[in-house]
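Dropping a structure here in structure tokens format, bear with me for questions.
One protein chain omitted, others in place.
Right after this comes chain A.
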Amino acid sequence: MAGNAWRSTLLKLLARCGVRISDASSAPEICETTPLILHQVSRVMGAIKTQSPQPRTFSRGIQTVTLIPGDGIGPEISTAVMKIFEAAKAPIQWEERNVTAIKGPGGRWMIPPEAKESMDKSKIGLKGPLKTPIAAGHPSMNLLLRKTFDLYANVRPCVSIEGYKTPYTDVDLVTIRENTEGEYSGIEHLIVDGVVQSIKLITEEASRRIAEYAFEYARNNQRASVTAVHKANIMRMSDGLFLRKCREVAENYKDVKFTEMYLDTVCLNMVQDPSQFDVLVMPNLYGDILSDLCAGLIGGLGVTPSGNIGANGVAIFESVHGTAPDIAGKDLANPTALLLSAVMMLRHMGLHGHANKIETACFDTIREKKVLTKDLGGNSKCSEFTADICRRVQDMD
């Protein structure tokens, strides 16, 4: 994590260039410099002064988290996660809220005000699967949440789970996907009968924002490189803009290696050797495809965590699988995806100790193969799986 050691190294380096800084917020005193050094110095200063969405450390106090259980198997897996957190004595207080689409004043669809209020206060949310009823007249709940909190980055770390065998055993990458624009802008027109046009929108602002988030994430999580995925050879202006922004932001993060790769090359190499990838940043559609591809590499949506980062420090972590109405209420669901998302949430909040404990317990349970749920190849109930993890967590103390 970019901390004191890094900061003091920087200050020493700047001193060598003839710049003295009493404190980072004031302007640097520059003794004698050449324009080149001045340019380099201001770049470095920009890096120090940039408001980074740092994880807030709440080492002592109890942090409130908004919990949205969701539909289908949502409630049971949320209960499982709450139980495990209790067993791990994590300093989390849950505030349960439901989100359904309601028509607000002016006829616009929105989420219930209690939910919004709770999220705005706590800033951190954990969400189960939400069903999108077809032809309900309102947009999907996930889309509503995204618009309400301006969730611009979707982060999916994909790590091979030891004990859940897939043909790919050495996956350890993170996909960061721009979540607001791109091909999913929803702007479509019927030009003439039989000709349809879909508009893919790329803006400078959104591209810069996602690139900055990607590099910050890489820095905060000790990742070595960031790769921008694009198709700028075909879509020169749109992906070209995205790439340009990534390159510009990369200038401020010289400690993280920046590479760029065509989408098709990434796909080709990903299925042959996923270990060569680290952090991937990309626009919406490519992100959708690649993040699901990576989820498939480690075992599917039932074991993949996911987090959405929004403006104003809001972060909602969720499980990305469906509501599975056929097994809802039968104590057969697998809470792993929601649990790993909750672990991701703990890490975001700086509670690394608890995060590691819960994650290790979960992986140990899966590795032992004694109490696995049906989708992982076992025969146990959700409650048995949860109880095993709780037991392990308690044994660790």
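As a convention for this text, a contact is a pair of C-beta atoms (placed from the backbone, for glycine too) under 8 Å apart; a residue touches a chain by one contact, two chains touch by 3 or more; residues count from 1.
FYI, contacts and distances are computed from a predicted model.
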{"item": "Chain excluded from display, named as in UniProt, from \"Integrator complex subunit 4\", \"Trafficking protein particle complex subunit 5\", \"Ribosome biogenesis protein BRX1 homolog\" or \"Isocitrate dehydrogenase [NAD] subunit, mitochondrial\"", "value": "\"Isocitrate dehydrogenase [NAD] subunit, mitochondrial\""}
{"item": "Identified contact with the non-displayed chain, of A:Thr9, A:Thr100 or A:Asn269", "value": "A:Asn269"}
{"item": "Listed residues A:Thr79, A:Ser122, A:Thr166 or A:Asn252, member touching the removed chain", "value": "A:Thr166"}
{"item": "Selected from A:Gly61, A:Pro105 or A:Gly194 as touching the chain missing from the view", "value": "A:Gly194"}
{"item": "Sole residue of A:Pro113, A:Gly186 or A:Gly313 that reaches the chain not shown, by the stated touch rule", "value": "A:Gly186"}
{"item": "For chain A, the residues touching the chain missing from this view", "value": "166-168, 183-184, 186, 188-190, 193-205, 231-238, 241, 263-265, 267-272, 285, 288-293, 295-297, 299-301"}
